[in-house]
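The complex appears here without one of its protein chains, the remainder shown in place.
Order of writing sets the chain letters: A, B and C. Residues in each chain are counted from 1.
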Amino acid sequence: MPRMSAVVKERAGPGVRLIERDIPSAGPGEVIIRVRAAAICGTDVHIYEWNSWAQNAGIKLPIILGHECAGDVVEVGRGVDNLVVGDRVAVDTHIPCGTCRLCHTGRQHICQNLELFGVHTEGCFAQYARVPAACAWPLPQEVTYEVGALFEPLGTAFRGAQVLEPAGKTVAVFGCGPIGLFALASLRALGAARTIAIDVSPTRLELAAKLEADHLINPAGNDLAAVLIALTDGYGVDAFIEASGNTTALSQAFQALMKGGRAAIIGLPEKNLELDVGSDIVFKEATIFGIHGRLMFATWETMQNMVVSGRLQVESVITHRLPLQDFAAGIELARSSSAGKVILLPWQKKE
Amino acid sequence: MPRMSAVVKERAGPGVRLIERDIPSAGPGEVIIRVRAAAICGTDVHIYEWNSWAQNAGIKLPIILGHECAGDVVEVGRGVDNLVVGDRVAVDTHIPCGTCRLCHTGRQHICQNLELFGVHTEGCFAQYARVPAACAWPLPQEVTYEVGALFEPLGTAFRGAQVLEPAGKTVAVFGCGPIGLFALASLRALGAARTIAIDVSPTRLELAAKLEADHLINPAGNDLAAVLIALTDGYGVDAFIEASGNTTALSQAFQALMKGGRAAIIGLPEKNLELDVGSDIVFKEATIFGIHGRLMFATWETMQNMVVSGRLQVESVITHRLPLQDFAAGIELARSSSAGKVILLPWQKKE
Amino acid sequence: MPRMSAVVKERAGPGVRLIERDIPSAGPGEVIIRVRAAAICGTDVHIYEWNSWAQNAGIKLPIILGHECAGDVVEVGRGVDNLVVGDRVAVDTHIPCGTCRLCHTGRQHICQNLELFGVHTEGCFAQYARVPAACAWPLPQEVTYEVGALFEPLGTAFRGAQVLEPAGKTVAVFGCGPIGLFALASLRALGAARTIAIDVSPTRLELAAKLEADHLINPAGNDLAAVLIALTDGYGVDAFIEASGNTTALSQAFQALMKGGRAAIIGLPEKNLELDVGSDIVFKEATIFGIHGRLMFATWETMQNMVVSGRLQVESVITHRLPLQDFAAGIELARSSSAGKVILLPWQKKE
Partner (left out) sequence: MPRMSAVVKERAGPGVRLIERDIPSAGPGEVIIRVRAAAICGTDVHIYEWNSWAQNAGIKLPIILGHECAGDVVEVGRGVDNLVVGDRVAVDTHIPCGTCRLCHTGRQHICQNLELFGVHTEGCFAQYARVPAACAWPLPQEVTYEVGALFEPLGTAFRGAQVLEPAGKTVAVFGCGPIGLFALASLRALGAARTIAIDVSPTRLELAAKLEADHLINPAGNDLAAVLIALTDGYGVDAFIEASGNTTALSQAFQALMKGGRAAIIGLPEKNLELDVGSDIVFKEATIFGIHGRLMFATWETMQNMVVSGRLQVESVITHRLPLQDFAAGIELARSSSAGKVILLPWQKKE
């Protein structure tokens, strides 16, 4: 049986290992992808660290990490009629059941029985990966594998930007990790009049500046809500995206939100948020959108069209490219606040 | 100067008095209304009690209470060209400035400089009231003064129902005071497949039953979220309206909300809500709408058309009709959980 | 090989025959349905008559007619994991390719490579039918086979009603054949304040009356636009649904449409429509929706929930139930203007 390299968590507890595994083969409705680029996500870091979220996420060990990737279809399982060998594809992490009420009504990405690629199934930090054909999105030649590997998180951020109807608005983005950076780029591409990037890390604010954020704010030592209200003639921001997972940020965001404003929440705080429902939501008639994924595949199509035409440019978010065996360094980078997106290249030889 | 009876709070502290006051006259842009029916709202109770909200609401004493009403235009101020003497009108409580960004963009009801009729200006628990012409809504003959006096709170509830896009959905209403009851009626009229009325008061659940609520639930002694999930084949409710102002109810509501569900929050809790942002909002992609008023006047028109055609029937929510001098009994009824809506009739003689 | 009765068009030209055919078996991704009720549609009449539309519709003869049906799944093909033998199902006529841009973005019902069940594939006027699993919609016990057989055309009408956002509006329906009747029922269920039924056939207007249409208008001898404008205080109707396929009706409809009004067009005229673009569309800012099908399956779910809860009642549209061998009488009824919907029952013995 042919073998491949894969980043595997073998047992409960911190850490992962690069080991040899059998190359998978495609079952009915599945395809095998030769992984050409994979990206490290916060979820991978959680599994690496084996934090409380990871311990309770229903992960069956051992498991290959990773869920953001692009590559070539090399095998097509029975009953798959939307893909052929040789297709270039990216992958949506959300594996829908296909039969629940959510799946029946165009909301497969929040399927009632949702499974996650790379969490509940073997992932893509490997030379090959097995994915449901229903999760594979064909990439045109104009999209590189590296950018294709970004489409999953970019799609989340892009959809967060879309629901805000940002054209002509002033929008604050709390947290400039990869999701926040993608949100800034998306907002700009969708016509936001002004974007405000907020992060404690100067490195991340520099990355935000490359995406043409109009204001860069380090909340350290600032009354953030007051600063935002001053920037907007006393009205507050038209909308915000929460991508920091920080409840203090989220509280300030609601204070700084204009009457009639919109909020997209993507970040997952570790502790509960305290909300003054009257002043934060009711009196100002806030509209709040929880965002957990991308429409399969309406979001993908819109986003991809904008990437192909150059309206949406996100390459600058990639700060590091590493061969697969340097996964540990990659995960350290992703944990730090000194990186944008870290790409693993399973077929690149270490120099 | 001609005089009239009015329910007035004269000084800080609990209580109000029925006294004689001058009949007001119309300034530029204003009209004088002969009040034919007025309805008691929770806000009136707060001002009566002079609770902490009332103490901090910017009320200048003395003030005539009341803001929900209908009547006849008896005087028209300079520059008013949309009304004539003899018009029957209801009143929107929200007094817009007309020049802020919110007012310029069709959102006068959440004006940046919003003032409230009966809170920041003299109200309508009197035989006559002065109101800005911009807040007066002409009533057709088919709408009685009593029902017209309900339009302001009905509009809030109706709009809360509208944003849920309730057709074909199962919708829970937390709290069956007047707003919750109006919400049940509105949901039904807008095509909700099933409505679920939730209240601790058997009296209020009986009123909900008259509005054809499909399920009546007393949360006392129930695991409410579990009950709602069981009623919906494990999915949770498609949507909910929070009209209880109770944070425990709101927490249960979020737990019981289906993935992709919608929430309209109208009630104003006295304490902060604790939210598990991940499971309550993000993972389920909840969409949450704060509702503080009615569109001026798109909501009014839609609602009124449905009332006139009989699609929306809310008379049964009125449980008590009292002459003005019985205001104290009326306020006691409104404080209790044994009444629906209490109507004051300024021109009815006490029998 | 077991045999069944089927209504078949064997060669070009008018007419069809009831003959014996092999019972089909399920290929990959397909199911076999024991047809319990089927409904006759205008399309079936066209194929029966072999009119110019039918001659150019890409039909390969011989073919079993019929596409509106409900029944029991009796065989499940390979790769079908959303259905099991014994499931009660209705069928969507629109067979999507699954891979085009429309299918990828939640619009399978207007697939770029759309095929139609009963037009491009063998249909359901037979005791058994083969259908793609992707087109089968599971029915709950509360929905009878007969009503299930109506879901396909009801879904078209319901969606036409939905896009009008009819709550509180006055809506005219041009043409009270089955689609128009379903539209009237849907509008009513979705909260339209007033519905106006328009047809030259007194029989059909009677059927409209059973669906509680508020106004019944026979256009013969009337200036229809003037009548509608008079009914609406000079504004014109808020919205209309065109279900007559008559260009004169459509012209009048546009004249009678209010400024800012909405139009859903379902009927297919045989000749071109002449539009005064300025006065019919631009000056009044009309919004026009072409409606060719139902969302698969968001429309189905909403509609079914309303049927199950009793909010949407359409049984009265069924005026005739016939055993399969009486198909010829059924088609004559469908051609006439004296029937509502005609149901064929493949397993009912002729009395």
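The rule is simple: a contact is a pair of C-beta atoms (placed from the backbone, for glycine too) under 8 Å apart; a residue touches a chain by one contact, two chains touch by 3 or more.
Quick caveat: nothing in here was measured; it's all calculated off a predicted structure.
Of the candidate positions A:193, A:209 or A:328, contact with the unshown chain belongs to A:193.
Residue C:276 is the one among C:142, C:223 or C:276 that touches the chain not shown.
For chain A, the residues in touch with the chain missing from this view are 162, 167-170, 189-194, 214, 301-306, 308-309, 311. Within chain B, the residues in touch with the undisplayed chain are 28-29, 78-79, 81-82, 98-99, 101, 104-106, 295, 297-298, 300-301. Listed by residue number, the positions of chain C touching the unshown chain are 101-102, 107, 110, 112, 234-235, 247, 250, 259-260, 265-269, 272-278, 281-293.
By definition in this document, only the chains that are shown with their structure count from here on.
Inter-chain spacing, taken between the CA centroids of chain A and chain C, is 42 Å. Counting partners per residue, chain A has 101 as the residues that reach two or more other chains.
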